[in-house]
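The complex appears here without one of its protein chains, the remainder shown in place.
Letters A, B and C name the chains as they come in the text, with residue numbers starting at 1 for each one.
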Amino acid sequence: MADTLFLIAGGIIILSLFVAAIRFFLGPDPVDRVIAFDVLTIISISLIALIAHEAGRGIYLDVAVVYGLLSFLGVIVVAKYLERGL
Amino acid sequence: MLSVIIIIALTILVLAAAILAVQTTNLVVAVISAGLVSLMASVGYLFLSAPDVAMTEAAIGSGLSTIIFFYVLNRVRGKDHG
Amino acid sequence: MEVLQITGGFVSLIGAVFLFLGSLGIVRMPDSYNRIQTGTKATTLGTLMFLIGVGLYNPSWFPKLIVLIFFILFTNPVSSHVLARAAYSIGTELTKLTVVDKLKDSRGEDIDA
Partner (left out) sequence: MDFGLVAVVVGFLLILIGIWGILTQKNIVKIVIGFSIFDTGLHAIMVGIGYLKGRTAPILDSAVSPADALTSIVDPVPQALVLTAIVIGLGVTALMLAYVVRLYDYRKSLDISSYEDLKW
């Protein structure tokens, strides 16, 4: 029962990865692509938690912590560059 | 079954982001696409049972090198490119 | 024990649905500011619920997941705020449906604001 629910949740996450990538590849403005990159990073954190659950190894969650830190830094650097203030 | 679907999705996204990074003329878009290549490759390393490589690739390939590229783009900011 | 696992599965499923709605929003919204709004709020809630669901399934992972949840909760609104401010200052145009722009009004009437 619970495994079926996690399987459906994984399918929905893969679908949302593709839908966010559509905006990344189409986006007319650089700002739109940065937003899509941020959303793809957040979806990847969920995907890593799902992979750790499927593999049964708690050590994989450390990768997600590193992801959370660096998406924050990357988006702030891009915003400062666009604002001409880096 | 789920892992095979995830691998196929990651493969498509990595190759599409690499082609966009090489092909576009806007330098900001090119640097962000190169960051997306590293991001998706580092999710793929988890399937190859290499969490240490995934952690380093996420920290350096997707975070630190993007910061260095934007620092350089700020230094060479001209009139013919963004 | 079985109840806890099924509860975790349902919470994860709801979180995944929120993630899908957030990523559908950045495709369908008309301009950059609306995309920033839907891409941050909905996906933050979705990620939090998905991580709580995984933690309910495996209770021994809760300390690491709590750190991750607080990290996402603190850093994600900051990055979206900085990005929206940069997008306004470089002159990204608003959609035709915009009713009020209070930042432009307040900048127009007093100079040193």
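As a convention for this text, contacts are C-beta pairs under 8 Å (C-beta built on N, C-alpha and C of every residue); 3 or more make two chains touch, one makes a residue touch a chain.
What you see is a predicted model, and the numbers here were worked out from it, not measured in a lab.
Across the complete structure, the visible chains that the omitted chain touches are A, B. Mapped onto chain A, the interface with the missing chain covers residues 55-60.
Although one chain is not drawn, its touching partners on chain B can still be listed: residues 4, 7, 11, 14-15, 18-19, 21-22, 27, 30-31, 34, 37-38, 41, 44-45, 47-53, 56-57, 60-61, 64-65, 68-69, 72-73, 75-76, 78, 81.
We take it that only the chains that are shown with their structure count from here on.
One inter-chain figure worth recording: chain B and chain C are separated by 22 Å, centre to centre, where each centre is the mean of the chain's CA atoms.
Per-chain CA centroids place chain A at a distance of 12 Å from chain C. Residue positions of chain A touching 2 or more other chains, listed in rising order: 10, 17, 34, 62, 69, 78, 82.
Listed for chain C are no residues, as none touches two or more other chains.
By the touch criterion given at the top, residues 1-3, 5-6, 9, 13, 16-17, 20, 26, 28-29, 32, 35-36, 39-40, 42-43, 46-47, 51, 54-55, 58-59, 62-63, 66-67, 70-71, 73-74, 82 of chain B touch chain A in their complex.
Taken in their complex, chain A has these residues touching chain C: 1-6, 8-10, 12-13, 15-17, 19-20, 22-23, 29, 31-32, 34-36, 38-39, 42-43, 45-46, 49-50, 52-53, 58, 61-62, 64-65, 68-69, 71-72, 75-76, 78-80, 82-83.
Contacts from chain A toward chain B in the complex involve residues 7, 10-11, 14, 17-18, 21, 24-25, 30, 33-34, 37, 40-41, 44, 47-48, 51, 54-55, 57, 59-60, 62-63, 66-67, 69-70, 73-74, 77-78, 81-82, 86.
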